[in-house]
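With one protein chain removed, the remaining protein chains of the complex are shown where they sit.
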Amino acid sequence: MVSSYFSDARRLLCPLSLWAKRCPNSGEMTPVGGKRVKKGILERLNSGEVVIGDGSFVFTLEKRGYVKAGLWTPEAAVEYPEAVRQLHMEYLRAGSNVMQTFTFFAGKDNLESKWKDVNEAACDLAREVTEKGDALVAGGISQTSLYKNQKNKLEIKEIFQQQLEVFTRKNVDFLIAEYFEYCEEAVWAVEVLKESGKPVAATMCIGPEGDMHNLTPGECAVRLVKAGASIVGVNCRFGPEISLATVKLMKEGLEASGLKAYLMIQSLGFHTPDCGKGGFVDLPQYPFGLEPRVATRWDIQKYAREAYNLGVRYIGGCCGFEPYHIRAIAEELAPERGFLPDASEKHGSWGSGLSMHTKPWIRARAQKEYWKNLLPASGRPYFPSLSKPDA
Amino acid sequence: MVSSYFSDARRLLCPLSLWAKRCPNSGEMTPVGGKRVKKGILERLNSGEVVIGDGSFVFTLEKRGYVKAGLWTPEAAVEYPEAVRQLHMEYLRAGSNVMQTFTFFAGKDNLESKWKDVNEAACDLAREVTEKGDALVAGGISQTSLYKNQKNKLEIKEIFQQQLEVFTRKNVDFLIAEYFEYCEEAVWAVEVLKESGKPVAATMCIGPEGDMHNLTPGECAVRLVKAGASIVGVNCRFGPEISLATVKLMKEGLEASGLKAYLMIQSLGFHTPDCGKGGFVDLPQYPFGLEPRVATRWDIQKYAREAYNLGVRYIGGCCGFEPYHIRAIAEELAPERGFLPDASEKHGSWGSGLSMHTKPWIRARAQKEYWKNLLPASGRPYFPSLSKPDA
Amino acid sequence: MVSSYFSDARRLLCPLSLWAKRCPNSGEMTPVGGKRVKKGILERLNSGEVVIGDGSFVFTLEKRGYVKAGLWTPEAAVEYPEAVRQLHMEYLRAGSNVMQTFTFFAGKDNLESKWKDVNEAACDLAREVTEKGDALVAGGISQTSLYKNQKNKLEIKEIFQQQLEVFTRKNVDFLIAEYFEYCEEAVWAVEVLKESGKPVAATMCIGPEGDMHNLTPGECAVRLVKAGASIVGVNCRFGPEISLATVKLMKEGLEASGLKAYLMIQSLGFHTPDCGKGGFVDLPQYPFGLEPRVATRWDIQKYAREAYNLGVRYIGGCCGFEPYHIRAIAEELAPERGFLPDASEKHGSWGSGLSMHTKPWIRARAQKEYWKNLLPASGRPYFPSLSKPDA
Partner (left out) sequence: MVSSYFSDARRLLCPLSLWAKRCPNSGEMTPVGGKRVKKGILERLNSGEVVIGDGSFVFTLEKRGYVKAGLWTPEAAVEYPEAVRQLHMEYLRAGSNVMQTFTFFAGKDNLESKWKDVNEAACDLAREVTEKGDALVAGGISQTSLYKNQKNKLEIKEIFQQQLEVFTRKNVDFLIAEYFEYCEEAVWAVEVLKESGKPVAATMCIGPEGDMHNLTPGECAVRLVKAGASIVGVNCRFGPEISLATVKLMKEGLEASGLKAYLMIQSLGFHTPDCGKGGFVDLPQYPFGLEPRVATRWDIQKYAREAYNLGVRYIGGCCGFEPYHIRAIAEELAPERGFLPDASEKHGSWGSGLSMHTKPWIRARAQKEYWKNLLPASGRPYFPSLSKPDA
């Protein structure tokens, strides 16, 4: 879309052969006692690596038939482990360096007696898959259903602690507090997670207007870092462009406070320029009519490049991000990282896979110039391009 | 979109309890010797059942990282069987009564020495999954890469015969010749498949303007039925509305000729009102920028209803059709069929799963009136809604 | 839009100086007795000239405050003659060779006792203005309000005869029967007008689907020519592209019948790709929300070129056509005609008037390449690009 982005001369000059190897060993350290030891999340970031997150679980599994919209709970980890495992595998193959445990909304407030089984199964699935590649397991907790109504700090922290107990027992590699719309609750989560001694990342599901108590993104970032998060950023609720703007505000807030932390971004895979403060849930099309907003792989290459240029080094996705979107991050940043993901085996960079097509006008699409200038028409002339948020 | 469609009073009055049972036995016949015997494709259609097809394989697996765009060949059946099996499972769970073998473009013209392994593996995978539910295995062949250039009938028929030999050995339940843009080649395919003695379906990837030799849809249907197809229709290349128009022309052609056959439709999951004769491959966004055109589940319910009203009894999808789109067919036609698919376990009809949401304006979306009137905005105000085809 | 149109090399090579003279004498014949005698409409067409019609009256005067929408009657000819005269002057200046009397819907069926005064005043105004330039007066009659309900041929013909009596007395140069949706009534009109001995043109307000009795455009053209019309075509109800398609069908109908007549087109100044058979009156935005559909001057240059290429030699406009649209016809066809209209004094061809702008990016717009590739955005992201017709 923005052509300046595509003028990255280095990318164009860099011969594919220099960075086209796959399955790097860069994530491995010298074996100790014969067993591979992976570098931890902070070691990776400290050494300047780009860490690629995973993508959408609840939205993607809803479309595959394993998660119920509205509830968005991950009991499929117990009920349909093969479906969850397969999705993990796809992200691993697409280039993800992190498998988040499928534990979204999986506190006892949402899952009642099932919560423990779900958390345990999710840890096992994530671990099983990470063993097949260069990825870490991140135990994930998210906002509770209690905060908004009663703000009972003790009760909320207990929910987090219960989940943490499982993560500790299952020895996840690091922890993520994600999808918080109130900074205060996110701080509580970080405080709990820090007790584990493991690295903690924290992401809020907010936009440039800040959290639901009107704390700015910069202030949220500051509080989360002060609470102990080593990595801060945003996930969900807003599309690529708006999420980048929010992380930029977080970065500026941290700089103004003299604090240091790694930045993380996991935007929606949907375009949402017309969102209000509440994000995509307030759009009239949420959650069953968002299809026309799905980002192309080219949109995501642009997102990855802009995130990288902003200094973000943990780049992934949230709802709407499919495996091919994660692959697009890995392909865009292949020059920096030095390798392509496994799934690029089945993907010609910038449409080059079309170069053998029988129709000459389709062969003509086998080039970067074509796709970077793409006009992705909606095919829906009776519908508008934007809509006004509810509420 | 079309409100008349939604005025189906029977649907609204029909208590869910009357048709909400799942996993029907309707597909079973009296067990013989203790083993369940499934009703065949023609028995089902003869008895008035609606048969639900499966959805997208090459496009969906491309997004999951297992198929290469441009080639669109199914070697993943051998390389990544768990990924193919999982997708079959999702369609079965969504309500599909047919598992097409993952053998698209799998003749030796495209796959060379690998062709046999791929066809065999694909048959085994399809059979394995159908055993878990009420579905049949359909062996599928598609147009060759030879016809356009040389039209060598013998060589082309030999490719089809090779595939048929595998299907016969693996004892698939019936056969489909699909994705033909030339009626003549499709007729050759039907002629070969008929030799097996199994029921044969044939679909062409054409629109209302007819095949690439300018045969009308009606004439194509007539020739295919005369060649021996029991089921005729269209698949791929055009979206729901245009595919319906094409099948209507086929129906009229058959009626005018006094021929009888069952009708089948497997449209794209993309909206393509702006296609020319060549269909979506000529749209500038093919194949890497079609996201904004993806149909919603509500679009597909409308498609299923209109197909049913047109008399089509084999209803499925092609590229862009995800498992939740197949579920949408099964949910729309649940009143007629008497049951819901397994995957409806995770789906409240018409958004009812939102009825417990904490935000009242999102709860307000938990109703049919809301979603049937949805305006699916693209979130892309800098792009048009239509584009002109290349070529 | 269609780039082939712009590749008219002759136009690009033709130096402006060769055809930039204005106020041609081409319409004058040798003076007789000291008085200039203008060439008649058929003399012009016979000699291969392009005749440029006028544009919108009722719609334009509605926006200026002198006509009431819904009635669309021309009593302003009596009430506000200076406003009507001014609009005539603008069209003359823009290049029109015809001033149609402002007598639309001005039969006694619509205007009762006022009808005579209005018709006389309209003739005088048109004549007064044509005296100032190279234009002819055309007396115009349009469909009655009676046909649809009762089809009383005698009564309807009497209304036409009354108007014709005025036109004869005022000695208009030729006659136009316009805005007929039923060919039969248009034939009656032509029959009446032919009694005058003056040349008769006849236009129908139909699209490619034909008249309200389902006569094809070709059949309508044939009947009108057989009834005595020397010039046939369409006006109103449809935008440029659709009107061109309709005239093409008329041309083909005439050719198939071996009949000869001049072709005429006066399309709407609105884009209406989404019209049904009834044309723009059935669009939900008619008549008070059509603004986003107004054609640019570049759209009209394209229309003029395509009409010319189709063989149409009487080219004008109807509702929505403003004076600058008529100028666009005259500018586009200046190479063929050999001169520019007076109003080009205030218009640099293809935006060249911007060449002195202080902002360099606006200066950059002073060229044909810029405007021919223009993307005319609506500024309305919350609204769709098309709508479905009522009825």
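For clarity, chains are labelled A, B and C in written order, and residue numbers in each chain start from 1.
The rule is simple: a residue touches a chain if its C-beta (ideal position, glycine included) is under 8 Å from a C-beta of that chain, and two chains touch if they have at least 3 such contacts.
The shown structure was predicted, so the numbers you read here are calculated from the model rather than taken from an experiment.
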Give the residue, chosen from C:Leu42, C:Val294 or C:Leu310, that touches the chain omitted from the document. C:Val294
Given C:Glu90, C:Glu120 or C:Glu185, the correct residue touching the omitted chain is C:Glu90
Residue by residue, what part of chain B touches the chain that was omitted? 274, 380-388
Residues belonging to chain A that touch the chain removed from view: 381, 384-386
Omitted-chain footprint on chain C covers residues 1, 62-71, 82-83, 86, 89-90, 93-94, 145, 148, 239, 270-274, 278, 281-298, 322-324, 327, 342-343, 346-348, 351, 353-359, 361-362, 364-366, 371, 374-387, 390-391
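Here is the rule we go by: only the chains that are shown with their structure count from here on.
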From the mean C-alpha coordinate of chain A to that of chain C, what's the distance rounded to whole Å? 59
Can you work out the whole-Å distance between the CA centroids of chain B and chain C? 50
Distance in whole angstrom between the CA centres of chain A and chain B is 32
Among all residues of chain C, those touching at least two other chains are 381, 384-386
